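Okay, so here's the structure we're looking at.
Only one protein chain is missing from this complex, and each of the others stays in its spot.
Which chain is which? They are A, B and C, in the order written, and residues in each are numbered from 1.
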Amino acid sequence: MKTMKKKIVLAYSGGLDTSVILKWLVEKGYEVIAYCADIGQQDDFEKIKAKALKTGASKVYVSDLKKEFVTDYIFPAIKANAIYEGRYMMGTSLARPLTAKKQIEIAKQEGAEYVSHGATGKGNDQVRFELSYYALNPSIKVFAPWKDPEFLSEFSGRTDMLNYAEKHGIDVVQSAEKPYSEDENLMHISHEAGILEDPSLPYKKDILKHCVHLDKTPDKEENIEVHFKDGIPVKVINKEDGTQHTESLALFMYLNKIGAKHGVGVVDMVENRFVGIKSRGIYETPGATILRAAHMDIEGVAMDREVMKIRDMLIPKFAEYVYNGFWFAPEMDFLLAAIDKSQEMIDGVVHLSLYKGNVIINSRESPSSLYDQDLSSMDIEGGFDQTDSKGFIKINAIRLKAHKAILNKFNKDYFD
Amino acid sequence: MKTMKKKIVLAYSGGLDTSVILKWLVEKGYEVIAYCADIGQQDDFEKIKAKALKTGASKVYVSDLKKEFVTDYIFPAIKANAIYEGRYMMGTSLARPLTAKKQIEIAKQEGAEYVSHGATGKGNDQVRFELSYYALNPSIKVFAPWKDPEFLSEFSGRTDMLNYAEKHGIDVVQSAEKPYSEDENLMHISHEAGILEDPSLPYKKDILKHCVHLDKTPDKEENIEVHFKDGIPVKVINKEDGTQHTESLALFMYLNKIGAKHGVGVVDMVENRFVGIKSRGIYETPGATILRAAHMDIEGVAMDREVMKIRDMLIPKFAEYVYNGFWFAPEMDFLLAAIDKSQEMIDGVVHLSLYKGNVIINSRESPSSLYDQDLSSMDIEGGFDQTDSKGFIKINAIRLKAHKAILNKFNKDYFD
Amino acid sequence: MKTMKKKIVLAYSGGLDTSVILKWLVEKGYEVIAYCADIGQQDDFEKIKAKALKTGASKVYVSDLKKEFVTDYIFPAIKANAIYEGRYMMGTSLARPLTAKKQIEIAKQEGAEYVSHGATGKGNDQVRFELSYYALNPSIKVFAPWKDPEFLSEFSGRTDMLNYAEKHGIDVVQSAEKPYSEDENLMHISHEAGILEDPSLPYKKDILKHCVHLDKTPDKEENIEVHFKDGIPVKVINKEDGTQHTESLALFMYLNKIGAKHGVGVVDMVENRFVGIKSRGIYETPGATILRAAHMDIEGVAMDREVMKIRDMLIPKFAEYVYNGFWFAPEMDFLLAAIDKSQEMIDGVVHLSLYKGNVIINSRESPSSLYDQDLSSMDIEGGFDQTDSKGFIKINAIRLKAHKAILNKFNKDYFD
Partner (left out) sequence: MKTMKKKIVLAYSGGLDTSVILKWLVEKGYEVIAYCADIGQQDDFEKIKAKALKTGASKVYVSDLKKEFVTDYIFPAIKANAIYEGRYMMGTSLARPLTAKKQIEIAKQEGAEYVSHGATGKGNDQVRFELSYYALNPSIKVFAPWKDPEFLSEFSGRTDMLNYAEKHGIDVVQSAEKPYSEDENLMHISHEAGILEDPSLPYKKDILKHCVHLDKTPDKEENIEVHFKDGIPVKVINKEDGTQHTESLALFMYLNKIGAKHGVGVVDMVENRFVGIKSRGIYETPGATILRAAHMDIEGVAMDREVMKIRDMLIPKFAEYVYNGFWFAPEMDFLLAAIDKSQEMIDGVVHLSLYKGNVIINSRESPSSLYDQDLSSMDIEGGFDQTDSKGFIKINAIRLKAHKAILNKFNKDYFD
């Protein structure tokens, strides 16, 4: 009687690594289902599909996740003004849980016990993939070749992989390999590793793929409007040519396009990985950078002060969860409940210009503005009486006076 | 027997408001000591001094606080990456406590029971002045004319003040009054109120006073180096022309100059005042904007991850204290102790370019880099073993698996 | 033509202060509607009603708010494990917004422009009342006699009030006035001011009104069960005698009774008022103290670790909002959204004993336990492999090793 092969769903990109992994898994006796997540990277999915099958996959899934990526991952991050270590907008961090989620769904559908991915053992992505897998299906088995001793002993470097590919007839893209690695999706492209590892060396201009380098961007600013409803972008209008988008994916792609044209959203930074090491990355995130700036501005008029203050204290935590791979996690549920609450009535339109890498906020209007005409009528009801400030200050000063009296008593002073 | 006049130290700017206040106080029987804080505003202090005396001051102090402003107020804020509501660098908020501190010293020296200022009753500055006064001298008496019923009944608008000035021979600057108000110092200039109040109207380019508008800035980037020691800027080098500064005030003024030339640090925002209302401000903060970007970048290589994470959660709180006027306050002592600790060994140099409003980080080097050659030698001592990540992830997944099992048991799911 | 009198709704307790205020307001020409909130204080509401009418009220409302107090104020606080400055359970703070809410409703119903209360100008309650008034009806006018110069000039102390009462035929309760003030409701009774002001003097045993003093409590422990559903107490069983309650008000009153019998929930502390001064209070909070202990314990088994950690950081903030009177406030909405989310599946039963002031947790069971039989079956799916800990620790150590290497390089060490 024939033994049932073990089924494994492999997150497959069509590149050298995952092609080698695919073949290797087949050789190890797995039935490999290749799964290719279309999250907006510029790829020829038909070619990838064909390559997977040729390399030994029993089946290939290509899942278009672009719209879901925008509405359920990117926009929630925008609502939170999420940013990691003050600068990174987490284009990769936000995509991984979605890719993993679909992969787990396919595994279920196919009755596969295993899932696999090609992320290395030193990076964040392995963590994001695997935590999402386990969080969505606690019984799932994960085969991570870059942490598998057998696989590691067979492939100690790129040369081993090229040799293996050649031996097994796997096409290797002829174009010269880039001397660093990239991760691309709808939200951003990241560049890291290889020649970029040394943080004391500036990156070469030509690595930019999405964004035009600032010395080639237009000399004229372009004016756009971004409209929000409950903290979510619902309309974008280009005031130069009247272009207008309301559908979330189209809107976001348009912002990417126009942001990239003006060189918006390029960041070069050293960041802290969850696995305890620092790494240097160059990121291009045009559309989301525009949205974050616009969102912060509309919050300026429509969000209550104390809500903003407490929310802002939580954003480093929110970003930490996302970055570290805890998207499907109870702590994320917890924070999102509060953030969603804070976004009710964050409505309005922000007028901004794009110019030479800048997102220039010009003005804003909001029907829920806490700073508008209707509120001026508050004046009628007593409104702002300047003499009230006297008591306000005196009461606020009381504990400071007491503290100073004690400092004096102990012959101390502030900042001793 | 002649009664002793009550002495009052008035923060005096030479403008219409404080000149009227000075005269009014004299008429009310105070001996007025005019005090003019030079915190870097572009003023003719000799003229101001003469005007004060002419208007009735018994004495005038002009105190040069520029250096102290840089070292004891601006640099500590840079060390904290302080920013209010995500965008405002608090140029005014940081200056007020220093101005108040010197004023209290003068009051002590002069044996004055009273201090006074010209800030209105609807703004933040009255709070910052007065909280600082009380925090430094709990017995001080504050006379704030814009919260005094008698003064308010006499002066209901600008016209009343102009009439009063004319009547009392107070020179009114002939140049057309700006239809909005400004506050200028070494760190920034702010523009607000008047025609700028409506947040739905863009400001006119010509209001910019420090920064060149982006359409007039140079077409060529300018490369500079910023060196840090313990989180403090200690040297700036312009790599184009070799200009170099190491003295803190000169260094900061140079960054202002070169930043302004490239239009760096202009912000238009609606913010939340401590007195509960929102206001719209336009800020120009060239030098500090460069420093903050550079400082965040050097922290990227030299600061521990967990320190950064917990510190970042505290920054909104730090900014709130500064903005609201609690500089001389025990809570500020508390936070500064931690921040100072975090800045030990935040050393190194950041290479950056200024171009069309952008502060472009190019590279960085640090002797205390947690990402350097010496640490690579960590590899020798075991270093990073990719298979360790397996256990790391599996342990991190345990509670997620447990949570999902419970979600399943209760027929629930994430984000329900 | 007759002028319409100004209507005012006065929060009326029947005591000396609010009776004097009532009469005084009538004399000033107001139509006074007396409003008495029954939030569980031990009062004879018929007598109070009669007294109000006799004193000049045009109408009296007695509103039974007990049930709403338990379900909408006390239980949400229990869900948050709310505690102010580590010790005060906020029995008064939680009651004030409810009292204010009903008062505003009555004002609306009666077409009254004004509301009034008898809280002094140095305390927290004035703030809680008035912030709630304004938050619920921005147009409401507040008349607070203890901050009104005319009223204050007329009544400089208790003697003035007694004289006024006598003159106007207001009954003064004959029993000797207590030399301190009390505030009583369903959740607690507080004792403060007067002879209790000096924090260096212990309070006398006989001030306790709800709780039996520990030297008189039973020598035998009493065993009870508290059942929770979604973080809310839904059943209490006394295992000694089988008493059982499931209705929220009855359940809470029963816990008060049995807790008081065992002297549970007495606190003597110095706390910080919102108005900047410290005050000393003695609190008796029997039922809620039992519930908080039980709730924390059931969370121990049923709440995720990271949710608990981030929630715990927010509790001081939650308590600050409640204590300071910001119940009807957007920041409370924000926090409650997260807290409510965190309480889904906080289900189970806690077995505890009451004995001599102690709430002794004995055991607990939960259907949503993250520590139960079903999860042990996680072992089958890989579960906990001790060797995983090796990688977990090594990865966690990486940044510590890097930090130490830098410390060494700089000849520094921890805690220098």
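Just so we're on the same page, a residue touches a chain if its C-beta (ideal position, glycine included) is under 8 Å from a C-beta of that chain, and two chains touch if they have at least 3 such contacts.
All values derive from a computational prediction rather than experimental measurement.
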item: Displayed partners of the chain not shown (whole complex); value: A, B, C
item: Chain not shown: contacting residue from B:Leu25, B:Ile39, B:Leu131 or B:Ala397; value: B:Ala397
item: On chain B, residues whose C-beta touches the chain left out of the figure; value: 138-139, 141, 272, 275-277, 304, 306-307, 310-311, 314, 317, 326, 329-331, 333-335, 337-338, 340-342, 378, 381-382, 395-399, 402
item: Residues of chain A (touch criterion as defined above) contacting the omitted chain; value: 304-306, 344-345, 367-370, 374-375, 378, 381-382, 384-385, 387-392, 394-396, 398-399, 401-403, 405-406, 409-410, 412
item: Touch list for chain C against the chain that is not drawn; value: 81, 85-87, 120-122, 126-127, 130-131, 134-138, 144, 146-147, 149, 152, 199-202, 214, 268-272, 275-280, 296-297, 300-301, 305, 308-309, 312-314, 316-317, 320, 326, 328-330, 332-333, 336, 351, 355-358, 360-365, 369-371, 384, 386-390, 392-393, 396-397, 400-405, 414-415
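In the analysis below, only the chains that are shown with their structure count from here on.
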item: Distance from the mean Cα position of chain B to that of chain A, given in whole angstrom; value: 31
item: Rounded Å distance, chain B centre to chain C centre (Cα mean); value: 39
item: Sequence positions of chain B contacting 2 or more other chains; value: 305, 369-371, 384, 387-390, 392, 396, 401-403, 405
